[in-house]
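Complex shown without one protein chain; remaining protein chains in place.
As written, the chain order gives the labels A, B and C, with residue 1 at the start of each chain.
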Amino acid sequence: MSREPRVTVWNEFRHEQANPKVAEIYPRGIHEALAGPLRAVGLEVATATLDEPEHGLDRRRLDATDVLVWWGHRAHDEVADEIVQRVRQRVLDGMGLVALHSAHFSKIFKTLMGTGCDLKWREAGERERLWVVDPTHPIVAGLPEQIVIEHEEMYGEHFDIPPPDELFLVSWFRGGEVFRSGCTWRRGQGRIAYLRPGHETYPTYHNAQIQMLILNAVRWAAPVGAATPRRGNQQPQEELG
Amino acid sequence: MSREPRVTVWNEFRHEQANPKVAEIYPRGIHEALAGPLRAVGLEVATATLDEPEHGLDRRRLDATDVLVWWGHRAHDEVADEIVQRVRQRVLDGMGLVALHSAHFSKIFKTLMGTGCDLKWREAGERERLWVVDPTHPIVAGLPEQIVIEHEEMYGEHFDIPPPDELFLVSWFRGGEVFRSGCTWRRGQGRIAYLRPGHETYPTYHNAQIQMLILNAVRWAAPVGAATPRRGNQQPQEELG
Amino acid sequence: MSREPRVTVWNEFRHEQANPKVAEIYPRGIHEALAGPLRAVGLEVATATLDEPEHGLDRRRLDATDVLVWWGHRAHDEVADEIVQRVRQRVLDGMGLVALHSAHFSKIFKTLMGTGCDLKWREAGERERLWVVDPTHPIVAGLPEQIVIEHEEMYGEHFDIPPPDELFLVSWFRGGEVFRSGCTWRRGQGRIAYLRPGHETYPTYHNAQIQMLILNAVRWAAPVGAATPRRGNQQPQEELG
Partner (left out) sequence: MSREPRVTVWNEFRHEQANPKVAEIYPRGIHEALAGPLRAVGLEVATATLDEPEHGLDRRRLDATDVLVWWGHRAHDEVADEIVQRVRQRVLDGMGLVALHSAHFSKIFKTLMGTGCDLKWREAGERERLWVVDPTHPIVAGLPEQIVIEHEEMYGEHFDIPPPDELFLVSWFRGGEVFRSGCTWRRGQGRIAYLRPGHETYPTYHNAQIQMLILNAVRWAAPVGAATPRRGNQQPQEELG
């Protein structure tokens, strides 16, 4: 709680190289766009991408990570199962995870949720309004009661997730859908947040309010420092008499 | 679980007498419009209204009620505190409560929630889309994934309620707002459901899907038949040795 | 909600054949001990065991199952991954799952939870007291505020599960531990309940209160009959204008 979390931003980093439109919006990659605002407030932030060895997520990197931010979309299947299991174990052991936008369909998110994680979607650049439904939640600190994004991909319900432990944002879309856009869950000793916005063809991660949302989520997801529970066969605490 | 709950539908019954537009939609009162579809499937349904003695909620009536359905709007303040306390105690003792639409601001709902229960609103007859966000919930049994109401009053977030135990419907409104429209809470031994739709100037309670929603909520809110917990000073279960 | 669910009781069925003590308590197998009380109230109950072809869980069997009851312990690893995936998909599609005792460590339970599902344990035949902490829950219908089991295996916290959607039973053990013994979760369209008691070397499933708990859980977990959500690419509901 006292010191700032050490962050690794993971990005698939494929759209930026394949699609000039995306490259124009995020010339240094989505990971750098995400890392910048976190670094600007003093956080220690590393990046990792799909095409690095071990996707940039070797044990040393994960051991030095308090919170992992995840963005992926078209290449979820290329993430090696072995790495997914490694990341999953780190989350269960206490590393925070902030899953962004299309990361809803990443292997790591799906395996931690236990559900299909599918949803409705539409790429029509329509207006999104994210309404705060829990004004006590630290992830909406410093933000207004509504965030408006002029052009975004639509995600609609039913979002096939377990009922979130906390729901703090619900999106309205111009075309008629709603979506649970800000959610949290606990898994093992790890804290997980999902934030909906961030389709690669819109400059969403340059929006200062979305940047603040992500910063808040990173701080929220940081390990709290509780004891690791003992498990397995136990002697009685009291005489069984 | 086996037998059907005995229901009392409580209605303020003032708009119908003061506003010809409402009287035209609900000539026998909102309470009769609500009671009809419940009776049609065989439930035993009584009605009670504000201007009856004790608002129609004497002890005998409440003792014979498994689930109370509540509709009120302009005269919340005229409900006597003594009756509110009586209803509250019955809920804590196991009677179900289904609060409809503007009942969000009723004394009985507010005292059971512990919050202000205020919200945004607008009477513009705009389109509402109620999306199912929990397809495992019994209250949406037999319903499609979306209920569309062409003309309704808008209710918008933040709805000042405790985070619901279960959230199964989220509304989209044409004018840009969202709302947690189907929620449940537990209080004492009682089960409470809130269903948003039903402004008095629209024929919402003649909508078969809304009628089914209310029927499902009534069945869901019925007492489950668990033991009444003992409380107060207790002898030990085990020797303290 | 109207008709009774069709049940399949799955049992590993190994202890009964390898350990005379268990065979004496459950001469026809734990599955028959579980099925009996369900049949006695009129439910249609099939059984399936590990050593049958496809573990007795071929598609036809699963398609004809509304609620699957699962008991396994020493041979979790022998359950084929393909069958686990098949059962998981049926749960996400709406089949209920009631996981009993050591099923906490079954592949199907772990994959639906997304966590490690480990816990503390001790086989000392000590007293367990299951206290009702939610007297509004249908699974404790007809039961007293406390169920006492004279001899059981101890399970202790931390139980590595996602925070349950509903917690209705907490166990006290003579040796000093507590445990969240009655829990529910939603996954996809499926409803999942976990009930702690039932170590194979004690006659727990002959206890009428535990039998009622399981019957209640089966009814609670039955599919509710809500619409299957549509997902994927969608046309707008409203003109995007």
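One rule holds in what follows: contacts are C-beta pairs under 8 Å (C-beta built on N, C-alpha and C of every residue); 3 or more make two chains touch, one makes a residue touch a chain.
Not measured: the values here are computed from a predicted model.
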Of the residues B:59, B:74 or B:122, which one touches the chain left out of the display? B:122
So one chain is hidden, and I want to know which residue out of B:20, B:53 or B:232 touches that hidden chain in the complete assembly. B:232
Candidates C:75, C:133 or C:227 - the one touching the absent chain: C:133
Residue in contact with the excluded chain [from B:113, B:167 or B:222]: B:113
Which subunit B residues would touch the chain omitted from the figure, given the whole complex? 92, 111-116, 118-122, 124, 126, 154, 156-158, 160, 162-163, 165, 174-177, 185-188, 229-238, 240-241
Over the whole complex, note the residues of subunit C touching the chain we left out. 129, 131-135, 145, 156-159, 163, 166-167, 170-173, 176-178, 180, 241
In the full complex, which bits of subunit A touch the chain not displayed? Write them out. 1, 94, 127, 129, 132, 134-138, 140-146, 165-166, 174, 186, 188-191, 219, 224-230, 237-238
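Just so we're on the same page, only the chains that are shown with their structure count from here on.
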In terms of touching chains, how many steps apart are subunit A and subunit C, taking the shortest path? 1
Among the chains, which one keeps its Cα centre farthest from the Cα centre of subunit B? A
Centroid distance [mean C-alpha coordinates] between subunit C and subunit B, Å: 32
Any chance you could list the residues of subunit B touching two or more other chains? 129, 132, 134-135, 145, 166
